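My structure is below; once you've seen it, I'll send some questions.
The complex appears here minus one protein chain, its other protein chains still in place.
Moving on, here comes subunit A:
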Amino acid sequence: MKFIHTSDWQIGRTFRFADDDTLGALQAERLEAIRRLGLLARQEGAAHVLVVGDVYEHETPAERTLHQPIERMRDFADIQWHLIPGNHDADQPEGVWARLARSGLPENVTVHREPGPVLIDTAHNAWALPAVLKRRHVLTDLTAYMDEAETPPDALRIGLAHGSVVGFGGEVESEHNPVALDRAKRAGLAYLALGDWHGFCQIDARTIYSGTPETDRFTTGGGGGGEAVVVTLHGPRAEPEIKRHRTGRYTWKKLDDVVLTSEQDILALDARIRSIAPDNPGAVLVWAAVSGLLSVDDMALYESTILKRLSGAVACLRLTGAPQLSAGLDDLDRFGSGGAVRAAAEHLLAQSEAGGAEGQLASEALQRLFLFWQEMGAQAG
């Protein structure tokens, strides 16, 4: 039996750092990933797609957002989509699933809202054992029932759960919605499909986090997201065959501690970012934490190369921090050896060297003075 394991679609997610255009593109791409998953299933000959939690980002999505993924799935009538609630879209009385149930779901979409074995594939005697989150956070292991859950002999028991594997990550988050590390073994599961972690992560041979199909943050652990898992079960006791498949379009990259001190540094940064996806820089999102000291000329170079040109090249260039202007008395010679402008520049330089918030401000003012001077020179020249 073959199926696709995916999770954490987080439909309806917004990105604070992104401008409106980028945001629209990112959101559209998340929906588009569903189509890619459907195509992947067809391509792989898988009849089922298991979506293990967090289809939606919010508990109360707008009507349009609510129906967007459902309608995408409806388009693949030949594929059976099995959904369970996640911590973002827990099955609360008036939650998303209740709303969808009221409005009716397509035949090929099944939302598992009660724990217990469910026969999903008669031919393969495959039974799904969903763990159902009724609230955002629970402190009990909802997969515990699987140990005792009865299925026909030789059934393929496939666990579906959304939560944190206890004792694996060690994060604080793992306190909520815990899943026993050895649940697959104890419950005799052929496969335990897990959701909640956005990067691919294999706990053991049968216990796997698929990660999100479209990356949604700069700091995703594990495989970094943007993929789905194609699982082939050859039998209840056989080890599942795992194949990771890229489904994401955007590449998210975080660059920490970029220190700029020279022209070379600036050009290196430019090259580094452009090399992330040389053939498609438009699908790259970069977050760079920038610092350093630049001379007057280098500062101008930084402005033109990074702030203007590179920003236009990538989908999103998010910069925190900025290089500081490193100007000396030599630089002030541009303003001549005397005169009012030079006097003003000297004054600002002295202020900026004093440091502090005022120094920062003086430095910025000085930087602008250089720019204006340069512009005037350019005009005069």
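Odds and ends about this structure:
What we mean here is this: a contact is a pair of C-beta atoms (placed from the backbone, for glycine too) under 8 Å apart; a residue touches a chain by one contact, two chains touch by 3 or more; residues count from 1.
Here, contacts and distances are computed from a predicted model.
A single chain of the complex does not appear, and UniProt lists its protein name as "GTP-binding protein", one of "Monovalent cation/proton antiporter subunit MnhG/PhaG", "Succinate dehydrogenase flavoprotein subunit", "GTP-binding protein" or "2Fe-2S ferredoxin-type domain-containing protein". Checked against the full complex, the candidates A:Ala62, A:Ala101 or A:Ala354 give a single residue touching the omitted chain, namely A:Ala62. Check A:Tyr145, A:Phe218 or A:Trp373 against the missing chain and you find that the one touching it is A:Trp373. Residues of subunit A in contact with the chain left out of this view: 12-16, 18-19, 23, 57-66, 92-94, 99, 335-344, 347-348, 361-362, 364-369, 372-373, 375-376.
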